[in-house]
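Take this structure, written in structure tokens, and hold onto it; I'll ask about it next.
One protein chain is absent from this view; the other protein chains keep their places.
Showing subunit A:
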């Protein structure tokens, strides 16, 4: 077997050193009932690299590749161009095959990268401190709620109706076991989110209010008033961002008074990957909250010769030290995705991030205007970044999405897929546009949509 270096001679010599007659002497503690007499039946035997590659390519071939068709899906995962050098860097064995940097003297590469990553994320979010990543945006969202209950010592979280439904499902799932109380509602179909309705639900028992920005319908609005309302009641504002590219064009959540900012970092450097692995971002605006943060933190220090170096720090918050008293049970995070994010962000820089955001917004405006001209289609949003909602007059958007797929267009995410039971959302289609979208793609979507609507009318 190509991955196993021991030879039969080695095995014999080693057994002799151990004083065992055969390998099964080393498995004597396994009870009789659980001993197997050979390889597990029903599974194939080993295969060559060529044979495995053939099999996997056949499976990959059954999927429609986003880059091969006009593509408009978003809803928490966005298709952006990732520069070639990002993948080159993350495939370096020193990054790819390293472990969590527990031995800092020989892990300065990972640690310095994490320090730079924390700085990039904190600045992007308008925060004081970011951690070294969590699993993804949805789990980061739950960690934010859990942290808010620790900080405020209250256990009621108010979720905006326009929070990604998977995120609110994750929060509700976890809360049912921890005794936290979650108040939420499905979004109303309106050009502007109902922030007054949201703030009216904040009371003295509220630990945090959780708002997505841009929200699940692609709307963007100033959250400063929500922050003030939350702070007046001793609650924290948690802002969730699923599209970091947006923050190259719009105000940061920290600037609007968010206390905890979490989000999905997938857009920068990571790619679609059918939903994972992704990258949970987590930051706090006030440095005094740092000891309540979940996950790993990398900090600057010096070595015995006075040279600058980096270490994982404040680990007394963490499970391997605190066990049942830890702030979170998280251990493995998304280190390599954080590296991909950081490399891509380094290539972009301030200038590139601004330009990338502007280009996304420019194309999204073109798409919104063009689609709104299709008879039977109307644009919901007043303001948006690179994603917006269109209403299909009298049509279930799910059927439209499937029909578009049959015509070779991946036309968006139907809100019916995300909110199966909610009648008023069934005709809503969420359309995302990025720098990878061409004006031809937009024209194809508009034309096919128009054709579909006409076909149905006949």
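FYI, contacts are C-beta pairs under 8 Å (C-beta built on N, C-alpha and C of every residue); 3 or more make two chains touch, one makes a residue touch a chain; residues count from 1.
The rule is short, and it goes like this: contacts and distances are computed from a predicted model.
**Student:** If you look up the hidden chain in UniProt, what protein name do you find among "Polyamine ABC transporter permease", "Transmembrane protein", "glycine dehydrogenase (aminomethyl-transferring)" or "Peptide/nickel transport system substrate-binding protein"?
**Tutor:** Its record in UniProt gives the absent chain the protein name "glycine dehydrogenase (aminomethyl-transferring)".
**Student:** Which of A:226, A:337 or A:449 touches the chain that is not shown?
**Tutor:** Result: among the candidates, A:337 touches the missing chain.
**Student:** Looking at A:209, A:353 or A:391, which residue reaches the missing chain?
**Tutor:** Result: among the candidates, A:353 touches the missing chain.
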